[in-house]
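Beneath this line is the structure, given in structure tokens, with notes to follow.
Every protein chain except one is present and positioned as in the full complex.
Chain naming follows the written order as A and B, and within any one chain the residues start at number 1.
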Amino acid sequence: MTSVSSTASAPLKAPLAAASPKGFDWFLAVAVVACIAASVRAMFYTPADAMLGEAQKIFYIHVPAAIVGLYLACSLLAICSLVYLWIRDERLDRLAESSAEVGLVFMGMVLITGPIWARTSWGTWWQWEARITSTLFLWLLVLGYLVLRNAVESTEQRARLSAVMGSLAALLVPFIHLTVLLFRGMHPPPVVLTPNNPQKNLPPEMRLTFLFATLAFLLLFFALLRMRYRWAAMRDARAALEHG
Amino acid sequence: MTGGLHAPGGIAKVCDARVAGNRASGYTCAMHAHPTVPVSPATQTNGPPILLAEGLVRRFGTRRAVDGVSLALGAGECMALFGPNGAGKTTLLRMLGGLLKPAEGRATLLRHALPGDASVRRLIGLISHHSMLYAPLTALENVRFAAECQGMPDADAAAMASLERLRVADRADTPVRLLSRGLQQRVSIARALVHRPRLLLLDEPYTGLDDVGARALTAALRALKAEGTSLVLVTHHIGEGLAIATQATVMLAGRFVATEHATPQGFDVAGYATRYRTLIEAGAA
Partner (left out) sequence: MSEHVREQLHERVTAHAGERVTGIAHVREPDALRAPSFVADAWRIARKDLVIEFRTRSGLLASAVFSVLAVVMFHFTWDPTAIPAVDLAPGVLWVIFTFAGLLGLNRSFGLELADRAYDALLASPVSRESIFAGKMLANLAFVTVVQALVLPAVVLFFNLDVGAAWLPIVGVVLLAAIGLSAVGTLFAAIAANTRLAELLLPMMTLPFFIPLVLPAAQLTSLFMNGRPLADGMGWLKVLVAFDLVFVPACVLAFPFTIEE
């Protein structure tokens, strides 16, 4: 049987090698540099808001993180889940898993910067404002998704069951938005500028910084996504080797 | 008839594309030119095959739990399937039972594709070492539920009849959780047989049975064979498996590696056991 096992493991070792490339992760390095550059620009080269002061600059983390974590990561998760149920390609499952984890990190940034901003501006830690409340619920939803993945042993079952949850979660998001909006409609917040309601017309320097920050976060998201995806591919290849 | 499959006796049937060309089973196809299917012992049957499978493959990730299995089984025949744990026997059985879809290959039961719709599912009965019963319900309730799910018109009577055949009718009103393992197994068999399936798939049914229970099971299976039911029996008990088998196959790492057919006197159990042990040790090396 020894000859059989070595020929069986040879084709399996190839994807394992491909998934763990040697060498420096250039993409991640570029993304990190971009984030640092954006932070520097925001802190030192962008004027502070006249009314809200320096604390307003947290907006350059809060909103890009929301765009990436909420819109990009969650959409990716939902789409990968739905398409997986259709074509059952395990790469889609890995992408969904990576998207969920990286998205969780970015959503976490939103949930941390929100209260910090609120505290520095008005002295309260939490405002049940529509968007940040929705973010909280989505964060919990994605956390539930990851806990489900962790609780299933078999790879095929894990992919299939989490894809079901991911697909239903996609359906749930508009309902959560609607519910939260209705709730806020009953208790309208004070008309202040929050990180979620930036002034419509930003002066050009602030707009540029905002765009720069968003781009940097996008790069960071994709770099982390790629890293996480590769880690998942390695883990799956190793598990296949052990069972083969 | 110009085309179609001709059974011995010349009755034309619809061409069953894959098996045609297999002269060992007595069929020739006058309609198409078929690539010859290699005749393997597992696809030899004494009469027209009820159950046909060809090239069944099932993957779990990159591992092939079932790796190209072909078999044919006629009415009243019993295939005993032996092999070490992890050989893929349960997976194969689940595919034949319609619970799993094969990644490659196909299987048919009486011309219906497996896995299939309601009409083929009612031809199959499943038995395993799990009782497949609802513990708080009585024996009769369990078997009647199965009969109703199978669409039997008089489920009550069919359920009682099945329990009587297995000689557990006196415990019909006992909740199953209060019955001994042997009695539970008999109720489970009654459940599997209530709709008179043509194919019975048994996954280690002798596990946990005492002598009395084992003998009752063998007797019941013999009676079923006589009535024309086909059986696929996965078991670790070589003696019990060979007692009713018309064909004994060993499965290793997803493949059929050795098939023997019963002589008119049956199987030589001791001899087979020795050959089996040698095969397993060779395979494990």
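Heads up, the rule we're going with is that contacts are C-beta pairs under 8 Å (C-beta built on N, C-alpha and C of every residue); 3 or more make two chains touch, one makes a residue touch a chain.
None of these values were measured; they are calculated from a predicted model.
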| Residue in contact with the excluded chain [from A:96, A:163, A:206 or A:237] | A:163
| note | Touch with the missing chain holds, among A:42, A:67, A:141 or A:206, for A:141
| field | Residues from chain B at the interface with the omitted partner, ascending | value | 47-48, 50, 74-76, 97-101, 110, 115, 117-119, 121-124, 126, 128, 130-137, 140-141, 145-146, 148-154, 156-158, 160-161, 164, 172-173, 175, 191-192, 195-196, 198, 227-229
| On chain A, what residues meet the omitted chain? | 85, 137-138, 140-141, 143-145, 147-148, 151-153, 156-157, 160-161, 163-165, 167-169, 171-172, 175-176, 178-179, 182-183, 185
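Going forward, only the chains that are shown with their structure count from here on.
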| Distance from the mean Cα position of chain B to that of chain A, given in whole angstrom | 50
| field | chain A partner contacts - residues on chain B that touch it in the complex | value | 60-63, 283-285
| Can you list the chain A residues touching chain B in their complex? | 1, 12, 154-156, 236, 239-240, 243-244
